[in-house]
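One structure below.
Apart from one protein chain that is not included, each protein chain of the complex appears where it belongs.
Right after this comes subunit A.
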Amino acid sequence: MGLLSDPNRRRALTNLVTRLNTPLCVMCYIVGITWFLGLAFEPFTLRTYMSENAMGSTMVEEKFVYGDRALSYSREFSGHRKKVGGLPVDWLGKTMKSRGLEVYKQTFSRTLPFPDESKERYMVKGTNVYGILRAPRAPRTESILLSATCSEGSNNNQAVGLLLALASYFRGQIYWAKDIIFLVNEHDLIGMEAWLEAYHDVNMTGIQSSPMQGRAGAIQAAVSLELSSDVITSFDVVVEGLNGQLPNLDLVNLFYAFCQKIGMLCTIQGKLQRNDWDTLPGYSHSLNTMLLMVLKQSSGRPQGDHGLFLRYHVEAVTLRGINSFRQYKFDMSTVGKLIEGMFRKLNNLLERFHQSYFFYLLPSLTRFVSIGYYMPAFSFLILILMLRALDLWVQLSNTPRVQDDEEQDPGPSMLSLATPIFICHLTGLALYFLPILSQDMATQHFPVSETEAVVFTAIAIYVAGLALPHNTHRALSGNGTECGWKFETLISSVPCCAPWLYSAD
């Protein structure tokens, strides 16, 4: 007979589960944690490799030498920006047009749920300026994008300058098979989201924007630049996007391949690569890098402008130039060469990125851990829930027989089960709606700011909730509640396991 249909064997199994439940759970927990920590150990990781055939090698001749032109554009940009007090739309439009691009502007505005702390305003208004370099001979069906954000203060001027210099250099080449969009967006993420929503003709976040005049087809890949100094010592790649989404690993591999070819120092999470993986400091360095990536993904915040592209299935990375106190500096021409090389390889793409991994962790730029390797660690942790559920199930199916001779208890009734669920949902709704609804009233009557009001409302609801189990226990008594609570725990732990089981395949 089968393992589960044979009553003797089944009883042996269930006894095992109930007797050894706690030790098994503890072991699963330890195995899960150790597995995850062990992933950063270099022999357990795989070396990164280019999966896409079209971008096989870095065999391309980069001819960009106009670094000084980039710097002069950046100086002009910063000067005009100070004069205008925001994005110098007219100057930017005129410069792009003189370089031979099709220039379009897009205005956007958004009311913020909380007023901006620095400027105490409820509305953010801005303009995005973008120029499209049409491919000389190709149909206008695909495009690649280069963007630089006009952020607060006087940051990122050199990125805009390099963008303009690259635009004028790219315009003179005839081998482009895709259109190239050069985008300068205002207000960082808000401007980028406004541009993306208008480009893809959706409205997800309630940004009002002017209709988009010019489009260039489906965007195959996007690169966002952040450069705030004339020379850089290293180039950092940022991959984490909105809600922890990641670009295709091939894009990161492409960046690293060109870093190696040009000889530029490239980092991830701001950390350089180390060669001493068999020592403790080396291992903790990789572990640190990997855990930083996990942390940034879990925060859900896009770590760069590229993070918003990922939702539209456009692979994107942010390249950040870092100027530290190292001796060897790389100038704008070298950075331009790297970007030119990347774009020439992106030009060769015939299909969207789909060959390489979409879920991965990077302990360093040359090593990666794919989802198939890190998911088992989580599944061990979920196994604990399943073991507990099994244990409760076995106990529930055993207890009625034990209490046969005592007075018949009604057992868990519908009311006793439904009440906690109902209270949970009510608490959830309260947490979701009350903070924002009551924020106005809170700021009027209490001396707190808007963001503080939200936090305090949430804390108040939690404190009220602390009294809840105590109250329900008093209202519904009896032995049936013991079973009831076990049943509750069982049915609430099973849905937690289900998504992980589905994702593990």
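The rule is simple: contacts are C-beta pairs under 8 Å (C-beta built on N, C-alpha and C of every residue); 3 or more make two chains touch, one makes a residue touch a chain; residues count from 1.
As a convention for this text, contacts and distances are computed from a predicted model.
**Student:** Name the absent chain by its UniProt protein name; which of "GPI-anchor transamidase", "Codanin-1 C-terminal domain-containing protein", "DNA-directed RNA polymerase subunit" or "EARP and GARP complex-interacting protein 1" is it?
**Tutor:** "GPI-anchor transamidase"
**Student:** Could you tell me which of A:F36, A:F108, A:Y130 or A:W176 touches the chain that is not displayed?
**Tutor:** Considering the complete complex, A:W176 is the one touching the chain left out.
**Student:** Of the residues A:T18, A:N155, A:N348 or A:T443, which one touches the chain left out of the display?
**Tutor:** A:N348
**Student:** Just name the one of A:V17, A:V60 or A:A458 that touches the chain not displayed here.
**Tutor:** A:V60
**Student:** I need the residue numbers on subunit A that touch the omitted chain, in ascending order.
**Tutor:** Within subunit A, the residues that touch the unshown chain are 57, 59-61, 135-138, 173-177, 344-345, 347-348.
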